[in-house]
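Only one structure is covered here, and it is reproduced in the block below.
Excerpt of the complex: some chains, original placement.
Should a chain be cited, it is by its letter among A and B, assigned in written order, with residues numbered from 1 in that chain.
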Amino acid sequence: MSISVKLEAFDGPLDLLLHLIEKNKIDIFDIPIVEITRQYMEIISQMETKDMDIMSDFLLMAATLLRIKSKMLLPAEVNEEGEEEDPRAELVERLLEYKTYKYASYELKDLQVDAARLLYKEPTIPDEIADYHEEVDIAELLGDVTLAKLQNIFRSVMKKQIDKIDPIRSKFGRIEKEQISLPERMAYIEEYAREHHRFNFRRLLEEQADKMMVIVSFLGILELMKVGRLKIVQENIFDDIWVTYAEQPQTA
Amino acid sequence: MKLSELEAVIEAILFTMGEAVELDRLAAAAGQDEDTCRRVIRNMMDKYAGEDRGIQVIELDGAFQMCTKPSMYESIVKIAHVPKKHVLTDVLLETLSIIAYKQPITKLEIEHIRGVKSDHPVNKLVEYNLVCEAGRLDAPGRPILFATTEEFLRSFGIESLEDLPVINPEKIEDFKLEAEEEVQLELDI
(Lines give C-alpha, C1' and ligand atoms only; values in the text may rest on other atoms or scores of the structure.)
Protein backbone atom coordinates (compact mmCIF):
# COMPACT_ATOMS: atom_id res chain seq x y z
CA MET A 1 0.00 0.00 0.00
CA SER A 2 1.40 3.35 -0.85
CA ILE A 3 0.41 6.10 1.45
CA SER A 4 1.44 9.63 0.96
CA VAL A 5 0.03 11.71 3.73
CA LYS A 6 1.05 14.86 5.41
CA LEU A 7 0.89 14.28 9.11
CA GLU A 8 -0.30 17.85 9.60
CA ALA A 9 -3.48 16.83 7.83
CA PHE A 10 -4.47 14.99 10.99
CA ASP A 11 -5.45 16.76 14.15
CA GLY A 12 -3.34 14.33 16.11
CA PRO A 13 -2.50 10.65 16.55
CA LEU A 14 -6.04 9.82 17.67
CA ASP A 15 -7.42 11.49 14.57
CA LEU A 16 -5.05 9.45 12.42
CA LEU A 17 -6.05 6.25 14.22
CA LEU A 18 -9.75 6.99 13.76
CA HIS A 19 -9.06 7.65 10.10
CA LEU A 20 -7.39 4.24 9.74
CA ILE A 21 -10.19 2.53 11.65
CA GLU A 22 -12.84 4.12 9.45
CA LYS A 23 -10.92 3.51 6.25
CA ASN A 24 -10.53 -0.18 7.06
CA LYS A 25 -14.13 -0.39 8.29
CA ILE A 26 -12.99 -1.79 11.59
CA ASP A 27 -15.08 -2.32 14.70
CA ILE A 28 -13.58 0.08 17.19
CA PHE A 29 -14.23 -2.46 19.96
CA ASP A 30 -12.20 -5.12 18.17
CA ILE A 31 -9.24 -3.37 16.63
CA PRO A 32 -6.87 -5.66 14.72
CA ILE A 33 -3.92 -4.14 16.47
CA VAL A 34 -1.20 -5.75 14.35
CA GLU A 35 -2.55 -4.42 11.08
CA ILE A 36 -3.46 -1.02 12.46
CA THR A 37 -0.03 -0.65 14.01
CA ARG A 38 1.57 -1.59 10.71
CA GLN A 39 -0.43 1.02 8.82
CA TYR A 40 0.18 3.61 11.50
CA MET A 41 3.93 2.99 11.47
CA GLU A 42 3.99 3.15 7.70
CA ILE A 43 2.38 6.56 7.75
CA ILE A 44 4.61 8.01 10.40
CA SER A 45 7.73 6.60 8.85
CA GLN A 46 6.88 8.57 5.72
CA MET A 47 6.06 11.70 7.54
CA GLU A 48 7.67 14.82 6.26
CA THR A 49 7.14 17.01 9.26
CA LYS A 50 10.11 18.57 10.94
CA ASP A 51 8.01 19.85 13.80
CA MET A 52 9.28 17.98 16.84
CA ASP A 53 6.17 18.75 18.86
CA ILE A 54 3.91 17.16 16.28
CA MET A 55 6.27 14.25 15.71
CA SER A 56 6.69 13.39 19.38
CA ASP A 57 2.93 13.14 19.89
CA PHE A 58 2.66 10.73 16.97
CA LEU A 59 5.65 8.71 18.18
CA LEU A 60 4.17 8.45 21.65
CA MET A 61 1.10 6.84 20.16
CA ALA A 62 3.32 4.52 18.13
CA ALA A 63 4.93 3.36 21.35
CA THR A 64 1.50 2.81 22.89
CA LEU A 65 0.39 0.73 19.91
CA LEU A 66 3.53 -1.36 20.06
CA ARG A 67 3.06 -1.90 23.77
CA ILE A 68 -0.48 -3.12 23.16
CA LYS A 69 0.72 -5.25 20.28
CA SER A 70 3.33 -6.93 22.47
CA LYS A 71 0.83 -7.43 25.28
CA MET A 72 -1.54 -9.12 22.85
CA LEU A 73 1.16 -11.69 22.14
CA LEU A 74 1.47 -12.58 25.81
CA PRO A 75 -1.02 -14.60 27.84
CA ALA A 76 -3.89 -12.34 28.88
CA GLU A 77 -3.55 -10.61 32.21
CA VAL A 78 -6.31 -11.21 34.70
CA ASN A 79 -7.74 -8.39 36.76
CA GLU A 80 -8.93 -8.46 40.38
CA GLU A 81 -12.33 -9.83 39.38
CA GLY A 82 -10.64 -12.68 37.59
CA GLU A 83 -11.61 -11.40 34.16
CA GLU A 84 -9.18 -11.33 31.30
CA GLU A 85 -8.02 -7.83 30.53
CA ASP A 86 -8.01 -6.64 26.94
CA PRO A 87 -4.82 -4.65 26.41
CA ARG A 88 -6.75 -2.55 23.90
CA ALA A 89 -9.41 -1.43 26.37
CA GLU A 90 -7.76 1.83 27.39
CA LEU A 91 -7.05 2.83 23.81
CA VAL A 92 -10.65 2.08 22.81
CA GLU A 93 -11.89 4.27 25.63
CA ARG A 94 -9.67 7.15 24.51
CA LEU A 95 -10.73 6.75 20.90
CA LEU A 96 -14.40 6.76 21.87
CA GLU A 97 -14.00 9.83 24.05
CA TYR A 98 -12.14 11.62 21.27
CA LYS A 99 -14.76 10.59 18.75
CA THR A 100 -17.52 11.90 21.01
CA TYR A 101 -16.04 15.39 21.05
CA LYS A 102 -15.29 15.24 17.37
CA TYR A 103 -18.95 14.47 16.83
CA ALA A 104 -19.98 17.29 19.16
CA SER A 105 -17.79 19.67 17.19
CA TYR A 106 -19.80 18.96 14.04
CA GLU A 107 -22.99 19.81 15.94
CA LEU A 108 -21.42 23.05 17.12
CA LYS A 109 -20.40 23.90 13.58
CA ASP A 110 -24.04 23.63 12.47
CA LEU A 111 -25.20 25.79 15.37
CA GLN A 112 -22.66 28.43 14.44
CA VAL A 113 -23.98 28.67 10.91
CA ASP A 114 -27.50 29.38 12.21
CA ALA A 115 -26.35 31.77 14.92
CA ALA A 116 -24.39 33.83 12.40
CA ARG A 117 -27.72 34.93 10.90
CA LEU A 118 -28.52 37.01 13.96
CA LEU A 119 -27.20 40.55 13.72
CA TYR A 120 -26.50 42.93 16.55
CA LYS A 121 -26.31 46.63 16.96
CA GLU A 122 -23.44 48.75 18.18
CA PRO A 123 -24.14 50.54 21.45
CA THR A 124 -25.58 54.02 20.85
CA ILE A 125 -25.21 55.47 24.30
CA PRO A 126 -25.47 59.27 24.22
CA ASP A 127 -22.08 60.91 24.69
CA GLU A 128 -22.96 62.70 27.89
CA ILE A 129 -23.93 59.36 29.42
CA ALA A 130 -20.97 57.47 27.98
CA ASP A 131 -18.64 60.12 29.35
CA TYR A 132 -19.81 59.35 32.85
CA HIS A 133 -16.84 57.59 34.27
CA GLU A 134 -17.53 55.46 37.23
CA GLU A 135 -14.83 55.71 39.85
CA VAL A 136 -13.51 52.31 40.76
CA ASP A 137 -12.90 52.12 44.46
CA ILE A 138 -9.41 50.64 44.43
CA ALA A 139 -9.28 50.13 48.18
CA GLU A 140 -12.45 48.07 47.97
CA LEU A 141 -11.21 46.30 44.86
CA LEU A 142 -7.94 45.31 46.47
CA GLY A 143 -9.68 44.18 49.66
CA ASP A 144 -7.25 42.14 51.72
CA VAL A 145 -4.57 41.94 49.05
CA THR A 146 -1.28 42.90 50.66
CA LEU A 147 2.17 43.33 49.22
CA ALA A 148 3.17 40.05 50.83
CA LYS A 149 0.32 38.29 49.06
CA LEU A 150 1.25 39.89 45.77
CA GLN A 151 4.80 38.71 46.28
CA ASN A 152 3.63 35.17 47.01
CA ILE A 153 1.56 35.12 43.86
CA PHE A 154 4.52 36.29 41.82
CA ARG A 155 6.75 33.64 43.37
CA SER A 156 4.33 30.85 42.58
CA VAL A 157 3.92 32.11 39.01
CA MET A 158 7.67 32.09 38.49
CA LYS A 159 8.00 28.65 40.04
CA LYS A 160 5.37 27.32 37.70
CA GLN A 161 7.18 28.79 34.77
CA ILE A 162 10.38 27.03 35.74
CA ASP A 163 8.44 23.79 36.23
CA LYS A 164 7.18 24.12 32.70
CA ILE A 165 10.63 24.07 31.15
CA ASP A 166 11.28 20.52 30.14
CA PRO A 167 15.06 20.19 29.83
CA ILE A 168 14.63 17.57 27.13
CA ARG A 169 12.03 19.29 25.01
CA SER A 170 13.70 22.66 25.40
CA LYS A 171 16.75 21.24 23.63
CA PHE A 172 14.76 19.81 20.74
CA GLY A 173 15.72 22.71 18.56
CA ARG A 174 19.19 21.29 18.28
CA ILE A 175 18.20 17.79 17.24
CA GLU A 176 18.37 17.21 13.54
CA LYS A 177 15.64 15.07 12.07
CA GLU A 178 18.23 12.68 10.63
CA GLN A 179 19.51 11.89 14.09
CA ILE A 180 16.39 10.06 15.04
CA SER A 181 15.34 8.57 11.74
CA LEU A 182 14.05 5.07 12.34
CA PRO A 183 15.86 3.35 9.43
CA GLU A 184 19.19 4.84 10.50
CA ARG A 185 18.64 3.87 14.09
CA MET A 186 17.77 0.37 12.97
CA ALA A 187 20.97 0.16 10.95
CA TYR A 188 22.94 1.35 13.96
CA ILE A 189 21.30 -1.18 16.27
CA GLU A 190 21.88 -3.98 13.81
CA GLU A 191 25.53 -3.02 13.53
CA TYR A 192 25.81 -2.74 17.30
CA ALA A 193 24.18 -6.16 17.66
CA ARG A 194 26.55 -7.73 15.12
CA GLU A 195 29.51 -6.41 17.12
CA HIS A 196 28.30 -7.28 20.58
CA HIS A 197 26.22 -10.31 19.67
CA ARG A 198 24.37 -10.25 22.99
CA PHE A 199 23.67 -7.08 24.90
CA ASN A 200 21.37 -5.45 27.36
CA PHE A 201 18.62 -3.16 26.02
CA ARG A 202 19.45 -0.71 28.79
CA ARG A 203 23.05 -0.52 27.56
CA LEU A 204 21.91 0.59 24.15
CA LEU A 205 20.14 3.55 25.68
CA GLU A 206 22.76 4.70 28.13
CA GLU A 207 24.64 6.83 25.66
CA GLN A 208 21.62 8.51 24.11
CA ALA A 209 19.03 8.66 26.79
CA ASP A 210 16.74 11.39 25.58
CA LYS A 211 13.08 10.54 25.29
CA MET A 212 12.90 10.60 21.52
CA MET A 213 15.94 8.36 21.21
CA VAL A 214 14.45 5.86 23.68
CA ILE A 215 11.25 5.67 21.68
CA VAL A 216 12.99 5.36 18.33
CA SER A 217 15.42 2.77 19.66
CA PHE A 218 12.57 0.75 21.07
CA LEU A 219 10.72 0.93 17.77
CA GLY A 220 13.90 -0.04 15.94
CA ILE A 221 14.44 -3.10 18.09
CA LEU A 222 10.85 -4.22 17.66
CA GLU A 223 11.12 -3.80 13.90
CA LEU A 224 14.39 -5.76 13.81
CA MET A 225 12.79 -8.44 15.92
CA LYS A 226 9.87 -8.58 13.52
CA VAL A 227 12.16 -9.18 10.53
CA GLY A 228 14.07 -11.78 12.52
CA ARG A 229 17.39 -9.96 12.92
CA LEU A 230 17.18 -9.87 16.70
CA LYS A 231 15.90 -12.10 19.44
CA ILE A 232 14.74 -10.65 22.71
CA VAL A 233 14.65 -12.40 26.06
CA GLN A 234 13.26 -11.12 29.29
CA GLU A 235 13.19 -13.72 32.07
CA ASN A 236 10.84 -11.95 34.43
CA ILE A 237 8.83 -8.79 34.34
CA PHE A 238 11.05 -5.79 35.18
CA ASP A 239 14.17 -7.87 34.48
CA ASP A 240 16.70 -6.59 32.02
CA ILE A 241 15.81 -7.17 28.43
CA TRP A 242 18.53 -9.13 26.62
CA VAL A 243 18.93 -8.68 22.93
CA THR A 244 20.67 -11.33 20.85
CA TYR A 245 21.82 -10.96 17.27
CA ALA A 246 20.49 -13.62 14.93
CA GLU A 247 23.14 -14.55 12.37
CA GLN A 248 20.62 -15.96 9.95
CA PRO A 249 17.32 -14.16 9.58
CA GLN A 250 14.66 -16.23 11.26
CA THR A 251 11.05 -16.35 10.42
CA ALA A 252 9.27 -14.13 12.87
CA MET B 1 -44.77 51.96 36.93
CA LYS B 2 -47.34 50.44 34.61
CA LEU B 3 -46.47 47.23 32.80
CA SER B 4 -46.50 48.94 29.41
CA GLU B 5 -44.11 51.62 30.65
CA LEU B 6 -41.81 48.96 32.05
CA GLU B 7 -41.74 47.23 28.69
CA ALA B 8 -40.89 50.52 27.03
CA VAL B 9 -38.02 51.16 29.45
CA ILE B 10 -36.54 47.72 28.93
CA GLU B 11 -36.87 48.02 25.16
CA ALA B 12 -35.11 51.40 25.22
CA ILE B 13 -32.28 50.10 27.41
CA LEU B 14 -31.67 46.97 25.35
CA PHE B 15 -31.70 49.04 22.17
CA THR B 16 -29.27 51.64 23.48
CA MET B 17 -26.83 49.20 25.07
CA GLY B 18 -26.65 46.92 22.03
CA GLU B 19 -24.80 44.32 24.07
CA ALA B 20 -26.11 41.76 26.55
CA VAL B 21 -27.37 43.36 29.78
CA GLU B 22 -27.52 41.32 32.99
CA LEU B 23 -30.92 40.91 34.58
CA ASP B 24 -29.85 42.55 37.87
CA ARG B 25 -28.67 45.70 36.09
CA LEU B 26 -31.90 45.86 34.05
CA ALA B 27 -33.96 45.44 37.20
CA ALA B 28 -32.01 48.11 39.06
CA ALA B 29 -32.40 50.59 36.21
CA ALA B 30 -36.11 49.85 35.87
CA GLY B 31 -36.57 50.07 39.63
CA GLN B 32 -38.14 46.60 39.82
CA ASP B 33 -37.22 43.35 41.45
CA GLU B 34 -35.55 40.75 39.26
CA ASP B 35 -38.50 38.36 39.14
CA THR B 36 -40.90 41.03 37.89
CA CYS B 37 -38.32 42.18 35.41
CA ARG B 38 -37.75 38.68 34.09
CA ARG B 39 -41.49 38.13 33.70
CA VAL B 40 -41.87 41.35 31.74
CA ILE B 41 -38.99 40.47 29.43
CA ARG B 42 -40.35 37.00 28.77
CA ASN B 43 -43.66 38.59 27.88
CA MET B 44 -41.91 41.01 25.53
CA MET B 45 -40.10 38.13 23.89
CA ASP B 46 -43.47 36.60 22.99
CA LYS B 47 -44.61 39.88 21.44
CA TYR B 48 -41.44 40.19 19.37
CA ALA B 49 -42.18 36.73 17.97
CA GLY B 50 -45.03 38.28 15.94
CA GLU B 51 -44.55 38.29 12.18
CA ASP B 52 -44.48 42.07 11.82
CA ARG B 53 -41.33 42.27 13.93
CA GLY B 54 -37.79 42.06 12.56
CA ILE B 55 -36.05 42.19 15.92
CA GLN B 56 -36.14 39.96 18.97
CA VAL B 57 -34.68 39.61 22.44
CA ILE B 58 -32.46 36.64 23.25
CA GLU B 59 -31.29 35.35 26.60
CA LEU B 60 -27.64 34.55 27.25
CA ASP B 61 -26.90 33.00 30.60
CA GLY B 62 -29.19 35.34 32.55
CA ALA B 63 -28.45 38.42 30.43
CA PHE B 64 -30.63 39.80 27.65
CA GLN B 65 -29.70 41.20 24.27
CA MET B 66 -31.61 42.65 21.35
CA CYS B 67 -30.84 41.34 17.86
CA THR B 68 -32.43 40.69 14.49
CA LYS B 69 -34.39 37.58 13.61
CA PRO B 70 -32.53 35.00 11.50
CA SER B 71 -35.08 35.32 8.65
CA MET B 72 -34.07 38.97 8.20
CA TYR B 73 -30.48 38.10 7.28
CA GLU B 74 -30.79 38.17 3.48
CA SER B 75 -32.48 41.57 3.43
CA ILE B 76 -30.03 43.13 5.87
CA VAL B 77 -26.85 42.00 4.13
CA LYS B 78 -28.04 43.85 1.03
CA ILE B 79 -27.53 47.13 2.83
CA ALA B 80 -25.59 46.72 6.05
CA HIS B 81 -21.98 45.87 6.63
CA VAL B 82 -21.98 42.52 8.40
CA PRO B 83 -18.91 41.95 10.55
CA LYS B 84 -16.92 38.89 9.54
CA LYS B 85 -16.90 36.02 12.00
CA HIS B 86 -13.73 34.13 12.71
CA VAL B 87 -13.60 30.97 10.70
CA LEU B 88 -13.02 28.11 13.09
CA THR B 89 -10.89 25.29 11.77
CA ASP B 90 -11.64 21.69 12.69
CA VAL B 91 -8.87 21.79 15.27
CA LEU B 92 -10.36 24.87 16.92
CA LEU B 93 -13.87 23.42 16.85
CA GLU B 94 -12.68 20.15 18.31
CA THR B 95 -10.81 21.94 21.11
CA LEU B 96 -13.77 24.24 21.72
CA SER B 97 -16.20 21.35 22.00
CA ILE B 98 -13.97 19.66 24.60
CA ILE B 99 -13.83 22.89 26.62
CA ALA B 100 -17.58 23.48 26.24
CA TYR B 101 -18.55 20.05 27.52
CA LYS B 102 -15.83 19.54 30.15
CA GLN B 103 -15.46 23.05 31.56
CA PRO B 104 -13.72 24.15 33.64
CA ILE B 105 -10.82 22.18 32.19
CA THR B 106 -7.02 22.46 32.16
CA LYS B 107 -4.89 22.49 29.03
CA LEU B 108 -3.35 19.20 30.12
CA GLU B 109 -6.74 17.48 30.20
CA ILE B 110 -7.54 18.87 26.75
CA GLU B 111 -4.23 17.55 25.48
CA HIS B 112 -4.90 14.17 26.99
CA ILE B 113 -8.24 13.89 25.18
CA ARG B 114 -6.86 15.16 21.86
CA GLY B 115 -3.53 13.35 22.13
CA VAL B 116 -1.64 16.45 20.99
CA LYS B 117 -0.21 19.69 22.35
CA SER B 118 -2.97 22.27 22.35
CA ASP B 119 -1.37 25.61 23.21
CA HIS B 120 -2.11 27.04 19.81
CA PRO B 121 -5.84 26.24 19.57
CA VAL B 122 -6.47 27.24 23.20
CA ASN B 123 -4.70 30.57 22.69
CA LYS B 124 -6.63 31.21 19.48
CA LEU B 125 -9.94 30.53 21.23
CA VAL B 126 -8.96 32.92 24.03
CA GLU B 127 -8.00 35.49 21.39
CA TYR B 128 -11.39 35.08 19.69
CA ASN B 129 -13.02 35.56 23.11
CA LEU B 130 -14.83 32.23 22.83
CA VAL B 131 -12.91 30.85 25.79
CA CYS B 132 -11.55 32.53 28.91
CA GLU B 133 -9.53 31.69 31.96
CA ALA B 134 -11.62 30.54 34.87
CA GLY B 135 -9.21 30.48 37.79
CA ARG B 136 -6.69 27.81 38.62
CA LEU B 137 -7.07 24.17 39.54
CA ASP B 138 -6.24 23.44 43.16
CA ALA B 139 -3.62 20.85 42.28
CA PRO B 140 0.18 20.76 42.01
CA GLY B 141 1.37 23.45 39.64
CA ARG B 142 -2.02 25.19 39.96
CA PRO B 143 -2.78 24.94 36.22
CA ILE B 144 -5.09 27.46 34.53
CA LEU B 145 -8.70 26.36 34.04
CA PHE B 146 -10.53 27.31 30.86
CA ALA B 147 -14.25 27.87 30.30
CA THR B 148 -16.48 29.25 27.56
CA THR B 149 -17.59 32.90 27.41
CA GLU B 150 -20.83 34.79 26.75
CA GLU B 151 -19.51 35.34 23.22
CA PHE B 152 -19.41 31.56 22.84
CA LEU B 153 -23.11 31.33 23.72
CA ARG B 154 -23.91 34.15 21.28
CA SER B 155 -21.81 32.72 18.45
CA PHE B 156 -23.49 29.35 18.73
CA GLY B 157 -27.00 30.54 19.57
CA ILE B 158 -27.09 28.80 22.94
CA GLU B 159 -29.01 30.29 25.89
CA SER B 160 -26.97 28.61 28.58
CA LEU B 161 -24.56 25.71 28.88
CA GLU B 162 -27.48 23.45 29.74
CA ASP B 163 -28.69 23.96 26.18
CA LEU B 164 -25.56 22.53 24.60
CA PRO B 165 -26.57 19.82 22.18
CA VAL B 166 -26.82 16.55 24.06
CA ILE B 167 -24.16 14.20 22.87
CA ASN B 168 -26.52 11.37 22.42
CA PRO B 169 -25.08 8.12 23.76
CA GLU B 170 -27.27 6.37 21.20
CA LYS B 171 -25.54 8.26 18.44
CA ILE B 172 -22.25 6.96 19.72
CA GLU B 173 -23.84 3.55 19.97
CA ASP B 174 -24.76 3.93 16.29
CA PHE B 175 -21.11 4.34 15.41
CA LYS B 176 -20.49 1.03 17.08
CA LEU B 177 -23.33 -0.74 15.28
CA GLU B 178 -22.32 0.63 11.92
CA ALA B 179 -18.85 -0.63 12.47
CA GLU B 180 -20.09 -4.06 13.49
CA GLU B 181 -22.31 -4.38 10.47
CA GLU B 182 -19.52 -3.65 8.12
CA VAL B 183 -17.47 -6.49 6.84
CA GLN B 184 -14.59 -7.26 9.07
CA LEU B 185 -11.22 -7.48 7.48
CA GLU B 186 -9.34 -10.68 8.07
CA LEU B 187 -6.87 -8.88 10.19
CA ASP B 188 -7.40 -10.32 13.62
CA ILE B 189 -4.43 -11.78 15.37
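The rule is short, and it goes like this: contacts are C-beta pairs under 8 Å (C-beta built on N, C-alpha and C of every residue); 3 or more make two chains touch, one makes a residue touch a chain.
For clarity, every value in this text was computed on a predicted model and none was experimentally measured.
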| item | value |
| --- | --- |
| Stoichiometry of the full complex in this file, by chain label | A x1, B x2 |
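The criterion applied here is as follows: only the chains that are shown with their structure count from here on.
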| item | value |
| --- | --- |
| Subunit B-facing residues of subunit A, complex | 11-15, 21, 24-30, 32-36, 53-54, 57, 61, 72-73, 94, 96-109, 111-112, 114-125, 156, 160, 163 |
| Parts of subunit B lying in touch with subunit A, wherever the complex brings them together | 15-19, 58, 65-70, 72-73, 76, 80, 82, 85, 88, 90-91, 93-94, 96-98, 100-101, 113-117, 141-142, 154-158, 165, 167, 171-172, 175-176, 179-180, 182-185, 187-189 |
